[in-house]
Structures are given as structure tokens and as C-alpha cells.
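Only one protein chain is missing from this complex, and each of the others stays in its spot.
Up next is subunit A:
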Amino acid sequence: MGNTELAHTEVKNVVRKRRKKLNSDGKWGLVMVAPYLVHFVVFVLGSLLASLYFSFSEYDILNPPKWTGLENYTKLFNEEIFWKALGNTLYFAVLFVPLQTIFALILATALNQKLRGLKLFRLAHFLPVISSWTVILYVSDAFFNTRFGLANDFLNRMGLEPQTWLQDPHLVIPLLVLIAVWKGIGYIMVIFLAGLQNVPSDVYEAAEIDGAGTFRKFMNITVPLISGTTFLVVVLSTISTFQAFEQIYVMTGGAQDATAAGGPNNSSLVLMIYLYREGFSFLRMGYASAIAWVLFVLLFILTIVQVTLQKKWVHYE
């Protein structure tokens, strides 16, 4: 591999430039991280830059890429379906992030008490986290299958009209969000639990002496004191929604037909699914790379906004 050799010389170059500043400990440090650096340069930075190059070219995998300048990007922004996918992605994020954060915090607070069988409860909420999406698909199908599902059975018993659930263009994203929250909440809960355990108990005791009730304590002590954790959770969940793929793929068509993922009328088509479909099903890698870079820029801007806003509400001790 020519690339690896090149990567080696690059690392050496960097080392040489820094030599003056480094003492022997520093050199050893660099040697120790060299394997990681090589890996990073070849497999992370290398692929990143390659995809940036592809995004400016026409590339069908089978033939070498042809430079086409901004064509992929102009096409992208003029494509109705791209805007639909972007809209769906944002819709998913706007529902998912607050819902998961709030419920996970409430759950974590509840499970931070001294309860009988506490570990069992925590375990129960963490179980969906370790299940694969394919397993969750079968569980959710037991609920939302239009012919045999419990949900329609319930509606039927209530004398209501059956619904098409995941096949309904208006219901599909809210439902996916609910299922995603159910699956992901245990993980976020654990992060919150760690945060909660760092809140000193004397603050609560002082508040109790001042006559604060449970709700006051929660709003005026817990919430501000774990705002650093909340910030982390919000940033992580936002990123994960933009990268959401597996769930939407298996639950809205992909498990049956790879090109059909994206739900009824593309109503659950998010950017990642769109990217996959264009790149891997239709061999338009250049175009798919452009989608990836737009996604990256979007996430980058969003994260900067979140970091800027954090000054207003996040308190570090």
C-alpha cells in the first residue's frame, strides 16, 4: 500500500517539525500514538478527503471518478427529494432530542432514589439499548402490524377505525421517534445517573431546611447542577439523530427491499437513507458524497450554535 508509506513519511515530517520543542518523553509519546496516528491519517482523514474529492466528481464505483465541479451540489439543492429528506431529518430531531432528554432525566431522577429492586428497574430500562434494531423491529411489528398488531386490536375493541401506523405518511416519523426514545432512553438515563450522583447532598439538605418541596428541589437544584450533563446529552442525541439509519432502514422498508427504505412516499426518508440509496443502490457515489458533506456542514453549524448557546444555560461548578 503506497498510502501507508506516505502516511509514515507524513508522520515523520510532523515529528521533525516539532523535534525542537519535544523532550524525550514527548518523543516516546509520539511513538506510542503513532499506530493510532497512522490509522487516523489513512482510514479517517484519508477517506474524509477522498469523499470530499468524490463530492466534486461523477463516480459510479465501477469507473474512475470524473471531475464535475459543483454539479453534484447544484443538483442536490435543486432536488425536491433532498429538501424532503432534510425536512424529515429535522422533524425527527426536533421531536426526538427534547423528548428523549426530558424523559431520560425524569427516569434517572426516579431511579436515583433508594428503592427496593432499584437495580432491576435500571436493568429493565437498559435492556432495549443492548438489543439490535432488527429485534426491535419484530417487537414493534407485534404492536403496529396493520393486520395482527396489538395497537389495531386495541382500537378495534374500542370500536375505533384501524390505523396503518408505520405505513401512514403522517404517523411514521412520530412513531419512529417514540420507538427510538423507548430504545435509547436507558443509555441516556445512565449518563444522567452519573451526573446526578455528582450533585452534593448538602445542597438538598439546605434547601429542605429552607422549606423547598420536591418539585422546587428538582427545578432549582437538580436541573441547574446537572446542566453540564444535559448539554452533553443534547449534543450527542442531536448528532445521533442526524446519523440515524439502521432503525429507519429496517422499519420502513429496507428489511424487505433495499431500494424501498424510506417509508410511504419517502415520508421517513432521512438524509442518511437518501445517501445510502443514491450511493450504494444507484452507484452515484459522487452525489452521495455531496450529501455527506452537506450533512457534515449542517451538523457542524448546529453544534457551534449549541456550544454558543450553552453559555446561557449551562453551569459548571
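The definition used in the following text is that a residue touches a chain if its C-beta (ideal position, glycine included) is under 8 Å from a C-beta of that chain, and two chains touch if they have at least 3 such contacts; residues count from 1.
Keep this in mind: contacts and distances are computed from a predicted model.
S.K.: Consult the UniProt record of the chain that does not appear here and report its protein name from "Cytochrome bc1 complex cytochrome c subunit", "Sodium/panthothenate symporter", "Sugar ABC transporter substrate-binding protein" or "ATP synthase subunit a".
M.R.: The chain we cannot see is recorded in UniProt as "Sugar ABC transporter substrate-binding protein".
S.K.: Hey, which of A:Gln100, A:Ser140 or A:Asn266 is the one touching the hidden chain?
M.R.: If we include the chain that is not displayed, A:Asn266 is the one touching it.
S.K.: For the chain left off this view, which of A:Leu166, A:Ile248, A:Ala288 or A:Val314 is in contact with it?
M.R.: Considering all chains, including the one not shown, the answer is A:Leu166.
S.K.: Which candidate, A:Val129, A:Ala207 or A:Leu283, sits in contact with the chain we can't see?
M.R.: The one listed residue touching the chain not shown is A:Leu283.
S.K.: Over the whole complex, note the residues of subunit A touching the chain we left out.
M.R.: 2-3, 6-7, 10, 13-14, 17-18, 41, 45-46, 49-50, 53, 58, 60-64, 145-148, 161-162, 164, 166-168, 253, 256-260, 264-266, 277, 280-283
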